[in-house]
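With one protein chain withheld, the remaining protein chains of the complex are depicted in position.
Our next item is chain A:
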Amino acid sequence: MIGENNVTSRKATLTLKISEFEVPPMQDMLIIGRKAPIGPEAVRRMAEALSPEQFTLIKMNHPKIEAVLLRNSLLQMIDEKLLMNIILEEAERMISDSMVLRSELKIAMSVQREVDLL
């Protein structure tokens, strides 16, 4: 029982963090598990609504991975089959069928040429 001299106090601490929202909320690629809570079509519609014509959905015939959403510019730089082989090889080590993985993928080209001097 709380007496007249006892004082009860409740306080809350509010923490606010503000950062820039990425549009879409992903970078270059999403790898979608077969039982993930968001499916390929929903991911495609999200990307299309937020960044029209910038992403391509590639459906997979893989036991754990249902599809991969890729930034189109990557597909213009590198062969799709080659890229998908690398992605699958690396992603299947850590993905479970209920996960969606977000990934950054940068392609940098380094050129060195020998030319004749005048």
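Criterion: a residue touches a chain if its C-beta (ideal position, glycine included) is under 8 Å from a C-beta of that chain, and two chains touch if they have at least 3 such contacts; residues count from 1.
Throughout what follows, contacts and distances are computed from a predicted model.
Leaving aside the chains on screen, match the unshown one to its UniProt name from "Diguanylate cyclase", "NADH-quinone oxidoreductase subunit F", "4Fe-4S ferredoxin" or "Peptide ABC transporter substrate-binding protein".
"Diguanylate cyclase"
In the whole complex, what residues of chain A lie against the chain that is missing from view?
Residues of chain A in contact with the hidden chain: 35-42, 45, 98.
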